[in-house]
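Missing here: one protein chain of the complex. Every other protein chain is in place.
In order of appearance the chains are A and B, and numbering begins at 1 in each one.
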Amino acid sequence: MYIGVDYYPEQWPKTRWAEDVRLMKELGINVVRIAEFGWQLMEPEEGVYDFSLYDEAIELLTSNGIKVVLGTPTATPPAWMIHSYPEILPVDENGVTISFGARRHYTVNSGKYHQFTKKIVTKMAEKYGQHPDIIGWQVDNEYGHEKSDRSYGALDRAAFQCWLKEKYQTLDELNQQWGTVFWSQTYTDWSQIPTPRKVYQEHNPSLLLDFDRFCADAYTAYNKLQVDILRSIVRKDQFITHNFVFTDQAINQWDMSKDLDFVSFDNYPVWGGLAEPIKPAAIAQQHDLCRSAKGGKNFWVMEELSGAQGWSRIGYLPRPGHIKLWTYQAISRGAEAIVYFRWRAAQFGTEEFCHGILDHDGLPKRKYEEVKEVIQELKTFGDEWINASYEAEVAAYYDIENAWAWGIQPQSDAFAYKQEFLRFYRPVHSANVLTDLVTAADDLARYKAVIVPIYFLTNSEFTEKLKQFVSNGGTAILSYRAGVKEENNFVTGQTLPGALSEFTGIQIHEYESLQTSQQNMVVGIKGTIKGQESTATIWCDLIEPTTAEVLAEYKGCFYEGTAAITKNSFGKGTVYYIGTALEDAMLDGLYDDILAEAQVDTFKTNGEVEVVKRGQFYSFLNHSTTETTPVKLPDGTWKTAATNELVKGELMLKPLQAVVLINE
Amino acid sequence: MYIGVDYYPEQWPKTRWAEDVRLMKELGINVVRIAEFGWQLMEPEEGVYDFSLYDEAIELLTSNGIKVVLGTPTATPPAWMIHSYPEILPVDENGVTISFGARRHYTVNSGKYHQFTKKIVTKMAEKYGQHPDIIGWQVDNEYGHEKSDRSYGALDRAAFQCWLKEKYQTLDELNQQWGTVFWSQTYTDWSQIPTPRKVYQEHNPSLLLDFDRFCADAYTAYNKLQVDILRSIVRKDQFITHNFVFTDQAINQWDMSKDLDFVSFDNYPVWGGLAEPIKPAAIAQQHDLCRSAKGGKNFWVMEELSGAQGWSRIGYLPRPGHIKLWTYQAISRGAEAIVYFRWRAAQFGTEEFCHGILDHDGLPKRKYEEVKEVIQELKTFGDEWINASYEAEVAAYYDIENAWAWGIQPQSDAFAYKQEFLRFYRPVHSANVLTDLVTAADDLARYKAVIVPIYFLTNSEFTEKLKQFVSNGGTAILSYRAGVKEENNFVTGQTLPGALSEFTGIQIHEYESLQTSQQNMVVGIKGTIKGQESTATIWCDLIEPTTAEVLAEYKGCFYEGTAAITKNSFGKGTVYYIGTALEDAMLDGLYDDILAEAQVDTFKTNGEVEVVKRGQFYSFLNHSTTETTPVKLPDGTWKTAATNELVKGELMLKPLQAVVLINE
Partner (left out) sequence: MYIGVDYYPEQWPKTRWAEDVRLMKELGINVVRIAEFGWQLMEPEEGVYDFSLYDEAIELLTSNGIKVVLGTPTATPPAWMIHSYPEILPVDENGVTISFGARRHYTVNSGKYHQFTKKIVTKMAEKYGQHPDIIGWQVDNEYGHEKSDRSYGALDRAAFQCWLKEKYQTLDELNQQWGTVFWSQTYTDWSQIPTPRKVYQEHNPSLLLDFDRFCADAYTAYNKLQVDILRSIVRKDQFITHNFVFTDQAINQWDMSKDLDFVSFDNYPVWGGLAEPIKPAAIAQQHDLCRSAKGGKNFWVMEELSGAQGWSRIGYLPRPGHIKLWTYQAISRGAEAIVYFRWRAAQFGTEEFCHGILDHDGLPKRKYEEVKEVIQELKTFGDEWINASYEAEVAAYYDIENAWAWGIQPQSDAFAYKQEFLRFYRPVHSANVLTDLVTAADDLARYKAVIVPIYFLTNSEFTEKLKQFVSNGGTAILSYRAGVKEENNFVTGQTLPGALSEFTGIQIHEYESLQTSQQNMVVGIKGTIKGQESTATIWCDLIEPTTAEVLAEYKGCFYEGTAAITKNSFGKGTVYYIGTALEDAMLDGLYDDILAEAQVDTFKTNGEVEVVKRGQFYSFLNHSTTETTPVKLPDGTWKTAATNELVKGELMLKPLQAVVLINE
């Protein structure tokens, strides 16, 4: 398997290069990613190309047995370009032009920028497309990151209008689909349509959702522009990928992935300003996204954190053990290659405090030794591991457009899309059940249960698939605010949960948005959660069962006694509806019953231990920084993947320990 | 009486209209407001008019016995207009042009916009001005809402300069009145004068106050422009009104009301993001404003909340009972018509989550039944009730310019104008004493007591009236920061409370602004509050009595023992001065004594019960959502207004119960 580093030879004197490569070899890596911010070096002035620095670096690396992934440098248009063609710069929602001086300072809607992109990508492809030790390409870098997903300038406006024309064909149709009759917004000429610049109140939610779709499509098209050039020139076995970041930005990773050979991902469980890592379930969910965005195909972690990170503010210091733990978590969940960010901390530039395997002094120390240990261990079983298949009995519906719709209308001050998605995903993670993230395009038949968290913006194709799935015996878990919106971001005219009413066996005639300071109570009345209480926050659907049975009800509010959680039979299957944001403890109890009934294999652990099965390989990952936790091994023969030692009965996991066992 | 709904026929398919009207009739309403956002429909392109949709809707409604109020659509200039004349768009204090895409996107200082306004209003007046079932007009919608009160662009600047020229005639006078000698701001040409765009520090407070006056005048003139056209064309018995929102925005509702037949008001005790309704006293005060802004004339609630509200964030869900409670509160305090917002929640547009009597599914449910009950009850006594007179023995001085002056210089971080106004108004509300809100133009002679909260920006006419009023035997209650500012927003050169020093019998040589984290103590030394303690927050005047007696003094600060509350005899009357922001409990005790001495009729209740007398009608309104509270009825015969049942002794009010009794 490939294990490597992100390396910036241009940032160090050539006199240091040999020492870097010596240390890399000693560390055991076999790949580096380079060049993704090197446009100025490659095209020092318009139309003049010079690849000598990278030639030299590639020669040194590859002659030492290290393969190379090349990044196209389009995240960093050079100063000369911006100076000559300032229209390339993006514009924010107040009309402020983003300045040169950092990165991602281009609007993806600039034709001029497309021209420059074509030229540099073509040149790079011609130059390196046949190189035997260049194994692949990363296109651009972290599309849309740091608010670069949305630009609101004149070029963007014109492109948005074109996109709308393409989508709706006629203004009548657009006016209909957006409900522009509201507030006299009907457009009588395409050129009247604005980008969502600053208004006194809020823009039309249908316009806003289409603007997000437009932004995402523009990036997908821009990515394809590069991919198409590369594919037409480079060796067939050079792969093409892009390193995603998964935020709620207006980028559609699923669409974009279709044009890539596989997905890459930048894995930063901590970042500047964070006092602790994001939760293990949150990291896991991102890996699941990577794996699922390309139909279950292995992905690369193109940037795997190896030290404390941040720009002007430095975040939580990863503890000894975190590198291995997070590396193993990634591979367990579908990564086939790990590229650590970054080889050595930079002495200059915005990312001075992005610490690497080496710190500023360039000496191999704790982190170097930790990575070395990981690599040595992986040499013994990594190749086998990444070829092992994963099986997910559970899927969770994740539609980026739903995330955008929530971003446009969070409805409660306490609502955050990621947090709520995680609320309903975490219990499965906690039960150590591998979960695929699916969209309307995916086949559900292979799963036993499908979770559909906060299914606000519905997708009629998915709704049909889900009904079919349950009809055939599957189990579905839905949450509050399901079925609210049609695809054009209209509110359904049907009684809630709209098209899911018969399916869930309920009707919702009233609901309550709770602000951060408000909460109700829910009490379980059936199953494991019987008698258990939980706060109900963010949102309360007042459920009226039609055919469903009630599993829990509200308490201590004017709708005390009203159903809060229900269970319905639909065809051969079962549909759960959770009408409010519950605490983890009640969700765990509820999911226990659901998963058991759906005959999903779970693996119960204590503390913060995550277990992931990939083929015969079981990763045991203790995310606690302080607690040693025992894990009871199921029957069967267990041996350590790295050393083939037999393990029996109970596995003791020290804080942050990560162990891979083989079960035979 | 009129009870109706705000209806948007244009937002629903015509096939639904008949069902809507059927449900409206069943509900019992007799009026709808329509068309206030329908410009695009009425003028689909410049100079082309088409009233067919509204013709049809009006025909359907009126043929079913429902009267119509028509809104002029000027809150929503259409896309074609903005595209052709972008100079209509307003500009914020940073120079950012507000975009098309929501509403109120016009600067009231655009001559071009005046032209368009004249044309559409003329056309509407000509079209509908003689219609027998169109009973009146609402001009525009919620002037100034959502920061649309102030615009800072080139057109606004020119208009501001004109307004100043008109006001001051000479630059010498302006320079004098603004104190421009400070910081070399003297203007030598009218064109040098800026709107208050972004500066490093803060603008001249006299300029800022004049800018607010200018903005308010511009809106008053703009309103008059529409009113004048309507009056010149429509039937005499079609009324003309505007639906105010009462915030501290730069709109002068008193001035504007002069041009209206009566005041209308949009009553939203909760809005998006609010976790609970605003306090009953705060709602009551807004009704008092409505009643008082037009000299005690009945007003309309043109939008009365009927469900949870909000744009992208939804606020507190009104409980069962709230609709009736708030309806009755409004009528008790001067409303003669109630128009519920809105008939049905929209499926599209910014206001998707403004819930109505019907929700998105269009089915009559709890809220529909609640409104129906209200209407049925009101049918029995509503007409009599709205014709009953109200008598206020107490007045509170409320000058919007004073609110602006406080907005410009709040002086303490803890200060908020509305909160402090309410601090001194609430105790009278709590004693169930109806209070008029008066300005310098009003006659005080009819009152027994006048409250003058935080009388910072003085008005010499009012000061004289107040002195006369007390001189003749009246009672005045003043608070901290009285008498500070002259009308040009200069600080008085007299010892505080300036022109009120002899009147109050005190001098203030020192004072202290307290920040949120700071507080002092006050202890009562006379009357009911003797020995009672209260925190003193926000501001402390260190009072030196000249002729006044001391009712309370400070404690636990370097001015311990200094007077905090005083009482002075002036002529035949009495003047109280409250030098700090006290807690409610001490204010209640203090007001008890004051009201008793002034022989004001009070009606003591427990819990959150509000009692309002309007003629013989007494409303008993329990604002508590949880507590049942008894009210002891005074002697006399009491019967329910709706059913003529006798009630004796004690009235038990359930949570949120609203009962109207007749006392004979």
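What we mean here is this: contacts are C-beta pairs under 8 Å (C-beta built on N, C-alpha and C of every residue); 3 or more make two chains touch, one makes a residue touch a chain.
As the structure is a computational prediction, the values presented were derived from the model and not from experiment.
Among A:130, A:191 or A:350, only A:350 touches the chain that is left out of the view. The chain not shown here is touched by just one of A:77, A:153, A:382 or A:483, and that residue is A:77. Listed residues B:122, B:492 or B:625: the one in touch with the omitted chain is B:492.
Note on the undisplayed chain: of the listed residues A:315, A:356, A:407 or A:474, the one touching it is A:315.
Contact residues of subunit B toward the unshown chain are 94-95, 178-189, 191-194, 196-207, 408-413, 488-496, 509-518, 558.
By the touch rule set out above, subunit A reaches the unshown chain at residues 8, 10-11, 37-41, 44-45, 73, 76-80, 82-83, 90, 92, 94, 96-105, 145-148, 273-275, 308, 310-317, 319-320, 345-353, 359-363, 365-366, 625.
By definition in this document, only the chains that are shown with their structure count from here on.
Centre-to-centre separation between subunit A and subunit B, using Cα means, comes to 48 Å.
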